[in-house]
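See structure below.
A protein chain is absent from this complex, but the other protein chains hold their places.
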Amino acid sequence: MTDNIGLKIHNLGKKIWPFNRSLTGEGVLKTFNELKKINSTLKIHKVASGKKVFDWIIPDEWNVKEAYIIDPSGKKICDFKKNNLHLVGYSIPVEAEFALKDLNEYLYSIPEKPNAVPYVTSYYKKSWGFCLADNQRKKLKSGKYKVVIKSTLKKGFLHYGEILIKGRTNKEVFLSTYICHPSLANNEISGPCVTIFLSKWLKELKNKKYSYRIVFVPETIGSIAYLNKNIKKMKKNIFAGFAITCVGDDRCYSYLPSRNKKSLSDKIAKHVLKNIDKNFKQYNWEDRGSDERQYCAPGVDLPVATIMRSRPGSYPEYHTSLDNLVDVVTPKGLAGGFNVLQKIIEVANQNFYPLTKIICEPFLAKRNLYPTVKDKSGSAIDNLSRLIIDTLTWCDGSHDLIDIAEEIRIPVWKLYPIIKILREQKLIKSEKFF
Amino acid sequence: MTDNIGLKIHNLGKKIWPFNRSLTGEGVLKTFNELKKINSTLKIHKVASGKKVFDWIIPDEWNVKEAYIIDPSGKKICDFKKNNLHLVGYSIPVEAEFALKDLNEYLYSIPEKPNAVPYVTSYYKKSWGFCLADNQRKKLKSGKYKVVIKSTLKKGFLHYGEILIKGRTNKEVFLSTYICHPSLANNEISGPCVTIFLSKWLKELKNKKYSYRIVFVPETIGSIAYLNKNIKKMKKNIFAGFAITCVGDDRCYSYLPSRNKKSLSDKIAKHVLKNIDKNFKQYNWEDRGSDERQYCAPGVDLPVATIMRSRPGSYPEYHTSLDNLVDVVTPKGLAGGFNVLQKIIEVANQNFYPLTKIICEPFLAKRNLYPTVKDKSGSAIDNLSRLIIDTLTWCDGSHDLIDIAEEIRIPVWKLYPIIKILREQKLIKSEKFF
Partner (left out) sequence: MTDNIGLKIHNLGKKIWPFNRSLTGEGVLKTFNELKKINSTLKIHKVASGKKVFDWIIPDEWNVKEAYIIDPSGKKICDFKKNNLHLVGYSIPVEAEFALKDLNEYLYSIPEKPNAVPYVTSYYKKSWGFCLADNQRKKLKSGKYKVVIKSTLKKGFLHYGEILIKGRTNKEVFLSTYICHPSLANNEISGPCVTIFLSKWLKELKNKKYSYRIVFVPETIGSIAYLNKNIKKMKKNIFAGFAITCVGDDRCYSYLPSRNKKSLSDKIAKHVLKNIDKNFKQYNWEDRGSDERQYCAPGVDLPVATIMRSRPGSYPEYHTSLDNLVDVVTPKGLAGGFNVLQKIIEVANQNFYPLTKIICEPFLAKRNLYPTVKDKSGSAIDNLSRLIIDTLTWCDGSHDLIDIAEEIRIPVWKLYPIIKILREQKLIKSEKFF
């Protein structure tokens, strides 16, 4: 099943790979259309260019018809149609000739990564440019270069997607990922692709205790716009949340805490990650870089922890054409990202503060839960009895399931069947949930 | 005096050694008769078989007249009269012949400890069996074996002992030990023998600030029965308590915290033990195994820490005939157990939160407590003055004697004479006690 889910997510990634995603524009809408095929309850919202959202202004909508350079020999290079990374994001329209020397001021390459086309944007200053591999750049000969950028930058809309899955209560688990990166696989085709499949699983899940709010926004400006509209109800309802980014590579698991470090989300994330991969990397708030910056800003203070495999900026292919669906992002890597998030959501859903209904230890023998002959080693007490007793000793109403699992040093999911028995045997009652 | 007390306790141990202690029965009463000879204020209480105590039922009373096996050659083996460990605790009456193959299902031995007779019980499922050394078992020849168990299991009583020593206030220090183990020395002849001598010392102690409640119960069912009757007043009055087990061997000192880890009992136990033996072993709640399981259960939550030398289950002779009064439990080991408990009780009795009566440091010179010529090293200030000043600087009403001793890195008992001086000099007043 896990391999299967990895392949499905990977296939979706391949479909949305070529679209020219940015803060705004058609690439974003095309991406949403593909995501909707997985979960049709995805709703698309729009915010008009020029609208003030907190300290920011929604930018103009950017679209590109074509963009390329004709070299002195008449050959078309840096063709946007072949790779949308060639064009600097939010480039203004240009049609002009340049000597190589002058053109160079508008070219971006990375000498240390000679085969990588870098990812460059200029959202908030009117500018333009082309990105190319340094190897290719070095071969450019002097002469006249013709630059063609047929782009438009005009009043339009910023779009974001939202799924609200209702559970038995209004209390919400919040998931956020971003959809503004063009042909880059881990950062960030992996996030929206894993997240739409999580939403599909959640929709089908039976008997949900909580509601789930899932958003697909352009990074920074999108989460700010979303918060600008929804902050009141978010602060009221969200008790746990996770920012999802770079969840498709196969290298490690990592986690970046919420700003306050001690939210329920942090507790869940740390418990799940260490029980899935004891070598998971724990970052600090100073390593932040994505939408957790807004969700955890002073005065916003949502309990949002960031779940990643390799952190943005921490892997060599980051923000270049090398971050692709072959070498970096794999079905297995995506399945791992999906799996860890599923486990995290399950923990949020299962968690509560159990309280024993009886005083002193229970008489397990009468419930056929205890071996009846006790030998010299005392070890006749079997694993199940021990787990029941160990769980119950912490059911004092001040330890939640994660605390209990930590006390007895097991993953919390090994407690689920024990809790089921304790409920059936009427040995515990449910206390507060968070 | 210490050696002396060790010998006295050891002699008592030898007297009660042969009695067939169990959850119930004559062996328990015989044991109480011997303990009463040390402290006649020991009161015996009884609870009827069949009574519900929290989640449990008081079991039938078990008594044994005789029990043995006649081997094919007519020789009597596994004779209960020679060693009560031979008979599985709570064995039902049997009189029948078995082929060796069939008998084997009722025999218990430990291949890895070929000379040890194991200790086995079957309290809550009607069953029977014999225990023997594996060496002996291997020599058994095929043929007919006659099994004789003349035991009775019928409505009767569970007995427990209780001593209440009144002090100036109703606040109580609680001590608990258990009396349900047959001929086993450290676990558990040592506990009741050390504890009855502690009660004798406490009875004779003058001017007791607190009262002392001391119980001798069969393990688990006994402490549950006791709690069932007394929990309300226990929760009201007990401010510190200690479970006493395995206090007779000479190997180490150890301590198992209360479930909440931070009670006054834990604070006292850790301070005393580290100042008596810096290598004492500190266990965790997950290592629990005796009546602390009930006293610290959720909803009971008494401040009970467990004081031991070698923890039950941690030493090789545990729960076998090798746990004897020669090789494992010694007068010296018992004296050590007695001494550490005495120190712990003294700390509980002495402890309070002193508050200075003066502002700034005192003028010790006018009280003849300070050297009058101060030389170049500043070290003319002698140890006594230094200790007075160091103590007084922490007499702020928020540090108790243990806190102060920890701050100045000495055992709390070295503070007692200083506190005496501070009181005589009217430099401190007593604040709250706990």
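Which chain is which? They are A and B, in the order written, and residues in each are numbered from 1.
Just so it is clear, a residue touches a chain if its C-beta (ideal position, glycine included) is under 8 Å from a C-beta of that chain, and two chains touch if they have at least 3 such contacts.
Please read all numbers here as calculations on a predicted model, not as lab measurements.
**Q** Among the options A:231, A:369 or A:410, which residue touches the chain absent from this view?
**A** A:231
**Q** Of the residues listed, A:56, A:98 or A:433, which one is in contact with the missing chain?
**A** A:56
**Q** Pick out which of A:110, A:269 or A:344 touches the chain that's been left out of the picture.
**A** A:110
**Q** Can you list where subunit B touches the absent chain?
**A** 355-356, 358-363, 365-366, 370, 372-378, 390, 392-397, 407-409
**Q** Mind pulling the subunit A residues that touch the left-out chain?
**A** Touch with the absent chain occurs at residues 54-57, 88, 108, 110, 116, 118-125, 127, 129, 220, 223-224, 227, 231, 259, 285-286, 289, 293-294, 297-301, 312-313, 318-320.
By our rule, only the chains that are shown with their structure count from here on.
**Q** How many angstrom lie between the CA centroids of subunit A and subunit B, rounded to a whole number?
**A** Roughly 55 Å, centre to centre.
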